[in-house]
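Yeah, one chain of the complex is gone here, protein chain that is, but the others are all in their spots.
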Amino acid sequence: MKGRILGRISLRAYSTDLKPVVSSTLLISRTPIISEELTAFESQYYKYNNELWKRLMWTFPKWYYYKDGTISEQMFKELNPAPVFNNPNVDFPNGRPEIRQGRDRRFKQELKLPKTYSTEVERADETAAESSDNLSRKIVPNSRITKADETKDLTSLERKLARTLYLVISLDGNKWSLPNFEMSREEKVPLHKLAETGFQSIGGETVNYYNVSNTPCHLHHSENKKEYFIKSHILAGKFAPVDNSTKFMWLAKEELQEYLEGAYYEDVKHLFNDV
Amino acid sequence: MQLARSFSTCARALRSGYSTVEPVHHLVKINKASLKPGMTQLLKSKSDITAIGFKPVEISQDRVREHYNNTVKSDLMLHFYEHDAKTVEGQKFREWGTDSPYKMYRSMKKPRGKGKATRNIKPITSKNVPELQSIVINLYAPAIAEHKWLSVSARAFIAQITNVKPQLLRNRSNVIGWKIRVGRPCGCKVELKDRDMHQFLTTLTELVLPRIRTFTGLKPTTGDTHGNISMGLTEEDVKYFPEVEHFQELFPNLFGFHITFKTTARTDEQARTLISSLGFPFQK
């Protein structure tokens, strides 16, 4: 069931034929690797609700997790000093403290936990990199902005980790489009197979991908040509074009608007993810 | 004032009169105790800040929800699409027919098959894409029947790994051979929703399941035929939960439990695909 590909993006006009050419377009995307970028309002609202939640939390049963007379309890005590004692001889203008189990129940309880790593490692960054297998090391999260973002490398799969990226290719370097493969008139193959074999022929041999469905997710009519869209996700590997003249980019939705043709983009824009 | 109830006719005569207001018989059963002014606080919704039971829900970003909304939902819709699909009617209660007057007011005939009514299965559109509703954790340990105090340990353990206080379960039947008595504690259960559910789910898929050596994936046949998926963890497996891993002296008694994923899917096939999209492997 191997479909022959007549041309990668054929410029041949089928004006003489009555029936339009069937083709399948591959909508291959890289799904987000990190969580969404929050808007200012979202992060403020989450912070507000989180503070309310902390205020309404039950008191931490310190005596259960830190047994009396242990070193860890001593460390915990040093980090979390007891709240102001409700002294009957003292006047409190802002209300009397209500201490229950070592917490003033009028306020949220702020806890600081003893560090599991030693501070020497913190100072010497070189040794920290070496001891990556050390479980008690300080955990430093990686930056959400990668090298590819800084160098503005549009071909990298490591750019815009929080966004869905879509593959666009160009044969001449001017006109950009989603990879499209035409069906041979003699031999019919399923649309998703056509997209798969076509993608492999232009440089998708080194790509591990997941085809969502056999069903096309969109139909675009262009002049004497029908484009059925097949949706898939790239999981691993790298798109390496066989032909050196083929250019490619991984773009987010608003960037696609710049590179794709106006009417074409308007027709397919609902397929692209906003995030 | 009449102090004692009497059945003599004099009692009526002694009254000044009788009420001419017709008594109202409520069709809706009303618990009048809850209408007391002192109870108004408890009638408020938990999302209302003036309520005593106020609990903020949207306290942080929810990455599982984002993943579902951004990637999985539209993929599932495309995956389940079937052109010209019709609704598959479920088994319903049936009429007896009209050929005899005796059949007129007879209660309905039981559904075909197992005698249970089943729901219609509608084709998946953009309106009814399957979604994970809640995760139910059910812990039943026979050891609790023997040592009652283990029920405390079991609840503390479940509370530790889920961040929600579980409900105590009691036996509902007597089995002499298994030393089971009605009303004795036998385990606990908890239903997780929203952020608690997603937190538990990511802990399970990212930290616990990859470390269980004997785990090869969920069974390909799992499901209760109505779109709910179950799996079980043994005592050896649950020690990998990071919440109990570092407090072994506090939780020396660990218990295996059952996890049920309640979904809005109508068939098991759909539910399994949904669960696989959230990072659960399946056996081949």
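Order of writing sets the chain letters: A and B. Residues in each chain are counted from 1.
Throughout what follows, contacts are C-beta pairs under 8 Å (C-beta built on N, C-alpha and C of every residue); 3 or more make two chains touch, one makes a residue touch a chain.
One rule holds in what follows: contacts and distances are computed from a predicted model.
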For this session: Would you mind picking the UniProt name of the chain not drawn here, from "Translation initiation factor eIF2B subunit beta", "Molybdopterin synthase sulfur carrier subunit", "Large ribosomal subunit protein mL40" or "ER membrane protein complex subunit 4"?
Result: "Large ribosomal subunit protein mL40"
Seminar exercise, completed: Of B:138, B:171, B:260 or B:273, the residue that touches the missing chain is B:273
Exercise. Out of B:82, B:99 or B:146, which is the one that touches the chain we can't see?
Worked result: B:82
Seminar exercise, completed: chain B residues touching the chain left out here are 49-50, 52, 54, 58, 61, 63-64, 66-67, 69, 71-75, 77-79, 81-83, 125-126, 129, 149, 152-153, 155-156, 159, 165, 202, 205, 220, 250, 252, 269, 272-273, 276-279, 281-282
Problem set entry | Positions on chain A where the hidden chain makes contact | 19, 22, 31-36, 41-42, 45, 48, 52, 55-59, 61, 63-64, 68, 82, 85, 87, 89-90, 98, 100-101, 105-106, 108, 141-144, 146, 157-158, 161-162, 188, 190-192, 206-208, 210, 213-219, 226, 228-229, 233, 235-238, 270-271, 274
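In the analysis below, only the chains that are shown with their structure count from here on.
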Exercise. What residues on chain B touch chain A, complex-wise?
Worked result: 49, 54-61, 63, 66-67, 70-71, 74-75, 78-79, 81, 83, 247, 250
For this session: Note which residues of chain A are touching chain B in the complex, please.
Result: 31-32, 35-36, 38, 42, 45-46, 49-50, 52-53, 56, 64-65, 164, 212-213, 215, 217, 231, 233, 273-275
